[in-house]
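Let me begin by presenting the structure, written as structure tokens, before commenting on it.
For this view, one protein chain was removed and the others were kept in their places.
So, subunit A:
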Amino acid sequence: MCSLAAPRLWCHTCLSSSRFEVRNELLPPTVYLRLKRKPEKRLERWFLKAGFWDSIASSILKNNNATETMVPPSTLHEEEGEEPIPDQLLLADRSLSDGTQEQIIFSLTGDVDVHALQDLCDKVGWPRRPLSKVAVSLKNSFLVATLYSITKSPEGDEERKQLIGMARATSDQAFNATIWDVIVDPSYQGQGLGKALVQKLTRALLQRDIGNISLFADSKVVDFYKNLGFEADPEGIKGMFWHLPF
């Protein structure tokens, strides 16, 4: 979802019709000011190398048949005092046993193919939800974090991009946020990817001074969230849900 401070060239990338468009919503000016950080801290948090962008651009743009090329992120931020929030982050780069090269990319741009998401939900055994509702929910979520696996064959000519994880947060962008639908492909679980998804969402929310971050956890994953700094029923605060009248 393009409601983060940094203007994104990815927003202009043409997506095929089977994906839904990201809503390019600019924050009101006052929220930009709130993201000001001390200048000496900015460099510490800039962790993407310029060369990385070219490799990502060529692999992902090839899939999308777009002709625009990425520019290094340092040129995206022209406003003084704006925190550079990376659109994409390379989490892992490894060779698999069959010689293929795999990169795992974390992204906050929010472009998710609802069909790919449904396949992922099927893999973890979640009930299916109407695709149109899912698409609307993703479009109107404040943050949508995704994990993609990009595999290159040993010859280097075949590339496959696969959605392997997602998490989203709804928010009023000031006080409250709720994290929903944290999902990781079962064959990629147990490697710290779910933790990375939740930590990055939490970080993005806290950086925007959104202090009430809540979620509703299944009993099996309560410990997972406890290890990430979440507390069950803090000070007796519980979530209640509307029950449909009979």
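In this text, a residue touches a chain if its C-beta (ideal position, glycine included) is under 8 Å from a C-beta of that chain, and two chains touch if they have at least 3 such contacts; residues count from 1.
Criterion: contacts and distances are computed from a predicted model.
Trainee: Name the chain not shown, per its UniProt record: "N-acetyltransferase domain-containing protein", "AP complex subunit sigma", "DELLA protein" or "F-box/kelch-repeat protein At1g80440"?
Mentor: The record for the missing subunit names the protein "N-acetyltransferase domain-containing protein".
Trainee: Which one, A:Q101, A:Q118 or A:S137, makes contact with the chain that was left out?
Mentor: Going through A:Q101, A:Q118 or A:S137 one by one, A:S137 is the residue touching the chain not shown.
Trainee: Could you please point out the subunit A residues that touch the chain left off the display?
Mentor: Residue positions of subunit A that touch the missing chain: 28, 30-31, 44-45, 47, 89-97, 102, 104, 129, 132-142, 168, 170-176, 178, 180, 191-193, 196, 199-200, 202-203, 206-207, 209, 211-219, 222, 225-226, 228-245.
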